[in-house]
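Only one protein chain is missing from this complex, and each of the others stays in its spot.
For subunit A:
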Amino acid sequence: MSSRRRTTALIGDDNTVVVAGKRLTWRTLHKLPQLPSPAAVLVDNGADALAALRHHAVHGTELLVATESRVDERMREELGESGFAVVLPDGAVTPARLKRVEESGRAWLLTSGSTGRPKRIGHTLESLTTVTADQPPRTWLLPYSPGTYAWWQVVTLSLTQADQGLVVIEPHELENWPAIAAEHGVTAASGTPTFWRQAIYRDADALAGVPLEQITLGGEPVDQAILDQLRELFPATRISWIYASSEVGASIVVHDGKAGFPRSWLDRDPHPERPVVSVDGDELVIRSPHHGAGLVGAVRTGDRVEFDGDRVLITGRLDTDEINVGGSKVSAGVVRNVLMGHPGVSWARVFARKAPLVGRMVAAEVVPNRSLGPITDADLVQWCSTRLPDYGVPRRIRFLDEIPQKETLKSDV
């Protein structure tokens, strides 16, 4: 280990970590043998990812951690050419093709890839640790895929703060996570809106049995319907939503139970600990102290916003959110919010379909709420017709049996 390496005080080293039903602590997690640096550690389970992270935190190594499935052969070659030894789940190591000096303490994240091929964003444990104020004792659910920004947010909180336990949920446990969470006394959970919708859709009673004091949503546009549904199940729980990305870090945090954020938060005076949020045209622009390496200054997020009274709603990606129907423009996110406001709808995706005369038409896929009886496309067209301009009403609606969810817990809405 180089004497120039930086180490981080692991205040949470004795916090409980539950993996595969076993109750451990960060300190008693298994150790990964001979982890090189720089290393891209590809994992097939949450315990190995946590072990890699702790090794990085203790030794100040350069690390990229991700699930094996997110890093294809081409990307592994690119990593090797960029100086990373690639460590596979079985421990096999492919040495780096490029020999270079490590960047001490550098943690690399892969973007979610929703805009195309995942790219690397450089951080450090410090830049990823955005929760620094003392927190009430909590046990956090960790359903996120290792190596994503949201995963780093939860694990750095647990590693750097006292009394912040973790319960790791592996992909095969996602369908049954409320039971596992209840068994291990989870009191705080962070997930995408799709993740929360799935949980309500599968078994709302089981979800309500988890003693949650803190619910956090992020990673996708957060609509009022999901906030309201969670509030109904958890009347006394603090419900927050966070706008965060690998590029700008956690930048907007809202606790008032409403979708969007107050318009008065735009263009506030610069503050060393607080991001400056602004809108250029209809794009969200953020200047953040939690940004990734090389992303100093204002970052165009690629996310589209709409104003609704005194709130600013984040409706979706700029390149896909706006649908041009014969010259009239409508936000897919706004249409989606209207659909998901229907009590008979558990989930919806809105998109453009090529059509004659008007160029594009609004279409949708919907998962109905089984407990409320059948709904028809005509019901939904009528619901939308009273809430949207005629060109924004989805005329073609396909019903799905299950809420689609990717490894990142998102559903590409």
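Everything below uses one rule, namely that a contact is a pair of C-beta atoms (placed from the backbone, for glycine too) under 8 Å apart; a residue touches a chain by one contact, two chains touch by 3 or more; residues count from 1.
Quick note on the criterion: contacts and distances are computed from a predicted model.
Engineer: Hey, which one's the missing chain according to UniProt: "PepSY-associated TM helix domain-containing protein", "Acyl carrier protein", "Nitrate reductase-like protein NarX" or "ABC transporter ATP-binding protein"?
Structural biologist: When "PepSY-associated TM helix domain-containing protein", "Acyl carrier protein", "Nitrate reductase-like protein NarX" or "ABC transporter ATP-binding protein" are compared with UniProt, the left-out chain turns out to be "Acyl carrier protein".
Engineer: Can you say which of A:V131, A:V253, A:L266 or A:V381 touches the chain missing from this structure?
Structural biologist: Of the listed residues, the one touching the omitted chain is A:V381.
Engineer: Contacts of subunit A with the missing chain: which residues?
Structural biologist: Against the missing chain, subunit A presents residues 325-326, 353-358, 361, 363, 378, 381, 390-391, 395-396.
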